[in-house]
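Got a structure for you, questions after.
All protein chains but one are shown at their positions in the complex.
In order of appearance the chains are A, B and C, and numbering begins at 1 in each one.
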Amino acid sequence: MHSGERRRAAWRDALANIIDNADTRAGRLFDVLLIGAIVLSVVAVMLDSVGVYQARFGATLRSLEWSLTVLFTVEYVLRLVAARSARRYALSFFGVVDILSILPAYVALLVPGAQFLLIIRVLRLLRIFRIFKLARYLSEASVLTTALRASLAKITVFLAVVLTLVVVIGTLMYVIEGPEYGFTSIPTSIYWAVVTLTTVGYGDIAPKTPVGKALASVAMIMGYGIIAVPTGIVTVGLAQAQATRRSDRTCPRCGLERHEPDARYCRRCAQALPETSASSDIT
Amino acid sequence: MHSGERRRAAWRDALANIIDNADTRAGRLFDVLLIGAIVLSVVAVMLDSVGVYQARFGATLRSLEWSLTVLFTVEYVLRLVAARSARRYALSFFGVVDILSILPAYVALLVPGAQFLLIIRVLRLLRIFRIFKLARYLSEASVLTTALRASLAKITVFLAVVLTLVVVIGTLMYVIEGPEYGFTSIPTSIYWAVVTLTTVGYGDIAPKTPVGKALASVAMIMGYGIIAVPTGIVTVGLAQAQATRRSDRTCPRCGLERHEPDARYCRRCAQALPETSASSDIT
Amino acid sequence: MHSGERRRAAWRDALANIIDNADTRAGRLFDVLLIGAIVLSVVAVMLDSVGVYQARFGATLRSLEWSLTVLFTVEYVLRLVAARSARRYALSFFGVVDILSILPAYVALLVPGAQFLLIIRVLRLLRIFRIFKLARYLSEASVLTTALRASLAKITVFLAVVLTLVVVIGTLMYVIEGPEYGFTSIPTSIYWAVVTLTTVGYGDIAPKTPVGKALASVAMIMGYGIIAVPTGIVTVGLAQAQATRRSDRTCPRCGLERHEPDARYCRRCAQALPETSASSDIT
Partner (left out) sequence: MHSGERRRAAWRDALANIIDNADTRAGRLFDVLLIGAIVLSVVAVMLDSVGVYQARFGATLRSLEWSLTVLFTVEYVLRLVAARSARRYALSFFGVVDILSILPAYVALLVPGAQFLLIIRVLRLLRIFRIFKLARYLSEASVLTTALRASLAKITVFLAVVLTLVVVIGTLMYVIEGPEYGFTSIPTSIYWAVVTLTTVGYGDIAPKTPVGKALASVAMIMGYGIIAVPTGIVTVGLAQAQATRRSDRTCPRCGLERHEPDARYCRRCAQALPETSASSDIT
């Protein structure tokens, strides 16, 4: 192996340590700075959409956006270099988010056009998804994810029931109230049914006939009640995820399970417990 | 037995295998195609109700609807033939849904008339209930059904309390606010009470007097709080359904199901129970 | 004891058996007829308040109301006679409801006057509370009542926090938005805060200024989240009420607790269990 190659490999390892490793001090500092830059960029995109602010701070916002774009471009290149497989990173979820959020600025230079530009500019907001990278700092996130994943099948059943209800109630209201009271088509009536069943209740469409009001009342009470179902599902799922997390270890002497995460000795026989399996929380 | 009869029986068995059996490959393929046709037909009914689409794609939608009606008619006849008892299938829930969703197209040929036709056409949407036949693919659905059935009595008590509250609050608001502020009658006021207690809040009727606003505030806080009751009921029911599901043993003498995981004898007839099957999904 | 007195006592016992005892056939029939009459009277009061129906069926409704009033008057007198202590019944909750719901009709004969009569008439709706007498048919009601009673102190703490939040947020919005945007006074702003925090959201008052919208967003997310607290309280309370209900009995041989309500034999040792303590569910 050439010494140049070896040196380059060491340099890449050091870089990867800063960019990807949340355990080193440099890695944490990098994360904090990055999140700061992302929040700044998100706020800039938001302010840019408010007429008053754009008129007053337009130039500042534009130069800020350009500085951040350069910064994120450098970061993207560094990530490509530091990654074990540049191709794999570029095609990963965060790789796509990263490129999508820096491209718009460059595209806007080449292609003019107001409405198109708007959509392009908003893509920069995708950076907000980066915040989920912080999940590695919170082991709590893994309990939530486990619980939700375990509840997925039941939640799908629930969603199917809700969708069917919404279609049936919406169609009934279309027949009962009809276009003269705002229920202009079945899709619009289904939209009303969603607004009602989820207890949002804008009031832009509301039943006017007595029969329509009666059916709407039934829909509301159903919507009010069936929220209990996903809640029950997630609660039971969370209780189990929490319980299995605790029973991760078994006492080697007396066999007692379900030790608290911070336990070092068995609470029944005072035997020293094995270490918790390393932070394999999020993959 | 004549060989012709036997051949016919074998043919019926093969058909029943495709139509009703979710375990064979042909059965699963049939289910997938059927659901596809149903979704297509539901979407067609919806689009048909939107003025713009009807004007533009009216002819396409009508010919699509006719093709699907012919398809579902063939399916209905096949089901009648494949069923052990054709009469029993025809009178079952799904049998009625099946006939109700194909009849409208034929009736529409014979009887003209806009409003009547509308209701008739919408009947085709009933096909959406077929989707619940998919429940057999999801064992999760049975846990949910068990939990809800076990909670039924408690949920009935809860609904009775909610209905009483709604009648009392609605009547009080009718007396307090009166017709000049939109509370035109007791039924209308009860409708308002449902809208408020379920936290839907359209805003088409809203209290104007200070006393009315105070009572409405009390109603809102009650509605906000008592949602906790059905949620608690369903959560506890689900936790129990999940727990008893693990101990899926049946008493060999009296047939009682749902024994506790630690049960050794039937609690109804004192018969010794078989050992628990090892596959305990969660500990 | 005189034979006349004894006969009268026997007659009173028979009457009490019909009126108060849900275990005899006559008692159950009486309950069903009474509930029918109450529902009829409640529906009559409701229809009476709708202009269209009053104009068309006014005479019918009035004669129906008079028949029902005579019926309930007879029932009230019978209850007074059958009760062990007539005075105690007359002053009990249901005694007061009973008299308040028959008096209006007689008062209306003596005192004319539209608005006053309206309130008086609505009092007849109080009969709806009688429906809660049905609770004795549902042992489930007692589990709910136990759970809610056990959670009362925690729910009070929660309500105090919600009330404080509502006062503070309402006052802040009054200062931020001010009378020009509909927040005309602190009580009105507090009303808005209740409407928002409970996620009802009429939209009759809505923030217009950016700062107001930001604060409203915080209030909404708080209201959306803190509903979790009463739900958690009631769920934990219900789980405990359910558990204690099951552990009502102990196996006399092996001492095992927590037998299902329908258990006749101990599931661990097959010993016959003592009968469940008699239906002392609701007092």
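By definition in this document, a residue touches a chain if its C-beta (ideal position, glycine included) is under 8 Å from a C-beta of that chain, and two chains touch if they have at least 3 such contacts.
Computed from a predicted structure; not experimentally measured.
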item	value
Contact with the hidden chain (one of C:32, C:91 or C:228)	C:228
Listed residues C:64, C:103 or C:206, member touching the removed chain	C:206
Option from C:26, C:43, C:70 or C:160 whose C-beta touches the chain left out	C:160
Touch with the omitted chain, as defined above, among C:73, C:145 or C:171	C:171
Missing-partner contacts on subunit C, residue numbers	153-154, 156-158, 160, 164, 167-168, 171, 174-175, 184-187, 190, 196, 199-203, 206, 210, 213-214, 216-217, 220-221, 223-225, 227-229, 231-233, 235-236, 239-240, 244, 247, 257
Footprint left on subunit B by the chain that the document does not show	199-203, 231, 235
Sites on subunit A contacted by the missing partner chain, in the whole complex	42, 45-46, 49-51, 118-119, 122, 125, 128-129, 131-132, 134-135, 138, 140-141, 143-144, 147-148, 155, 158-159, 162, 187-188, 190-191, 194-195, 197-204, 223, 227, 230-231, 233-235, 237-239, 242, 259-260, 262-270, 272
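In this section, only the chains that are shown with their structure count from here on.
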item	value
Relative to subunit A, chain with the most remote C-alpha centre	C
Inter-chain centre distance, subunit B versus subunit C - centres from mean C-alpha coordinates, in Å	29
Contacts with 2+ other chains: residues of subunit B	158, 187, 190, 199-203, 223, 227, 231, 233, 235, 239
